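Reviewing the structure listed below.
Of the protein chains in this complex, one is absent; all others appear in place.
Let's turn to subunit A:
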């Protein structure tokens, strides 16, 4: 094994171009587990922790450009206003020690369906900034990023530099099912964002399909129902039958498996419950009832 230690982003891209099989390592919270357990013996480890740019973020007009290695702790502390869904999701990642090291770039690189950041990114709307020495930068829409179980749209010579996440224009929520509050891999998870400017709702489902997915049919149903009932203007409570139908359609968007953490049918059921709850929480918040929306994970 070789340990590559680029001092700059350009050096990192050059190293990845030269050794496409090199495994990038930043927080190490996924990669080191695989190495410690002998599940993986990469020929090259590409250490990204010396590249300061990856630990920075910029708040722009419409989106936040979040460096791939910004630790979850920083997201929780500094981006709660701009990225409330992602901040909530970050707070449910493992433990303080892990949140001090891990970042969204790792979640995206690993592309596990159970990664906590994915539902929030899907719901908020995001683009992954990938770069290669040969072809430069491209932005991959988050909907096109996850291509299979632990597979993503990155080319072998590409690295994730940042993720551009849309700033919240309305309430967002994230909820996760697990056996305890800390140190838990999601049995399933759900992210929901209201976008009052476009009068749309976006969702993200984690751990209930081969990849993180949006419940697009449920979103379309809800968008139409909210529009038809004039809900965005009159701010009425969402009709229980609408909420139920939305929840059922979210369950139907799942394609889960039975595993040690839960059965497929439990996951499908739980995603429906999370969908209804997060819809209620965000909608109550939109209606301005000032209901507490934090700590609901």
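Criterion: contacts are C-beta pairs under 8 Å (C-beta built on N, C-alpha and C of every residue); 3 or more make two chains touch, one makes a residue touch a chain; residues count from 1.
By our rule, contacts and distances are computed from a predicted model.
The listed choices are "Inner membrane ABC transporter permease protein YdcV", "Phospho-N-acetylmuramoyl-pentapeptide-transferase", "Oxidoreductase" or "3'-5' exonuclease"; the UniProt protein name belonging to the chain that is not shown reads "Oxidoreductase".
Considering the full assembly, A:182 is the residue among A:139, A:182, A:224 or A:237 that touches the omitted chain. The residue from A:47, A:143, A:169 or A:248 that touches the chain not shown here is A:47. When the missing chain is restored to the complex, the residue among A:33, A:134, A:149 or A:237 that touches it is A:33.
The omitted chain makes contact with subunit A at the following residues, 1-3, 5, 25, 27-29, 31-33, 35-37, 41, 45, 47, 49, 94-98, 100-101, 181-183.
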